[in-house]
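Missing here is one protein chain; the remaining ones are kept as they sit in the complex.
Let's look at chain A:
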Amino acid sequence: MNAVKATFEKANPGVTIQVKDYSQNFREVIGTQLAGGNAPDVLAITGGGGNNISAKVAGDKGYYADLSGQSWAAMVPATPKEQLSNTKGQLVAVPMTLSSIGGIYNQGAIQAAGLSVPNTWSQVLQFCQEAKAKGKVAYGLGLSDTWTTQMIPYALTASLVYGPDPKFTSEQSKGTKSFSQSAWKTSLDMYMQMKGQGCFNSSPNGTPYSQVQDAIRKGKTLATVSVASETAAIELTGPADLDLTYAAFPATDDASQTYLSTSTVGFGMNAKTQKKALAEKFLSWLATPETQVAYAKAFGDTAAMPGDVKQERQVSTLVQEYVDKDRITVWPDRDWPTTTIQPEVFDGVQALFSGRAHVGDVLKKMDAAFTQS
């Protein structure tokens, strides 16, 4: 936001945009401020449900203004629109980026090792073996920061669960499907297969994600599976010649069957704002293609509504390719009916890596959390 706000301030003399970044505590702080009535005029909103400030949770409680009547609302693509609307169908945010999960590869390091970016599951395993033989870590894993635990399962289930069966979660709600009796089991088994093949650094549970970023910058680790915007974060303090490639993470041996797991983040308006007109003006400005692309470029991700403006980052090109092919899914937790499932994934994956649980145990707990909702 800091990268683009100056343009708005310049076009609107006398207006100052104060940006507050609450980093990892964003959900907690904003949730408390919404309840206390002192939230910012404009705030970031995550799509779907699953957390207290998301469009379908706080949006349903009336904390976000209805933006359905705004001039730009008609241009919002269907998937972001569904994700950023409350359950009454009111659009509560202007989508800014289409986040996704994929493999981030140090192109220079993998070329130096004589390897290439894998496109199929068999190639992933081969990539791991060859990287290990060259004394490199294929995929860095920093499970000490729990949010990273879900990256590979979400990437794999996009192709194995949610791509082939888009109604999987609604079927779960009806009780006809479950995590245990689905390809979620295959996905977690494949995760463990990667562990067994030596794909990861030693002791992932004790490794912070920031050390994985450092190792990729230095080329000691060749890749990681993470959100696309991490390409910008890794580049930020990396060497000038660092060249990162972003690719969808395959789950099958048919590259054409690979789906990209995505999510939408947008900016909405506090329903209690005292500066309604100015906030609406700011949101309309955020919805313009130029602002969208500039914001996405600084964030390291793909603009949700780029219009005809060209996006230069390789990340954007790849994501757009999957959008055009209609091979994208939504991060599963965005549609989960309760916030207790995701922590079960966090704990479950850590337990799998410390040998304290089996895949079946983890899925059973996830099912229990789902049904308790």
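Structure notes:
Quick note on the criterion: a residue touches a chain if its C-beta (ideal position, glycine included) is under 8 Å from a C-beta of that chain, and two chains touch if they have at least 3 such contacts; residues count from 1.
Assume contacts and distances are computed from a predicted model.
Missing chain, UniProt name from the options "MarR family transcriptional regulator", "Sugar ABC transporter permease", "Glucans biosynthesis glucosyltransferase H" or "Circularly permuted type 2 ATP-grasp protein": "Sugar ABC transporter permease".
The missing chain, though absent from the display, is touched by one residue of A:Y105, A:F353 or A:F370; that residue is A:F353.
Here the missing chain is touched by one residue of A:S68, A:N205, A:T273 or A:Q314, and it is A:N205.
Although one chain is not shown, part of chain A still touches it, namely residues 27-28, 31, 34-35, 51-52, 58, 61, 63, 143-146, 201-208, 211, 339-340, 342-343, 346-348, 350-351, 353-354, 356-357.
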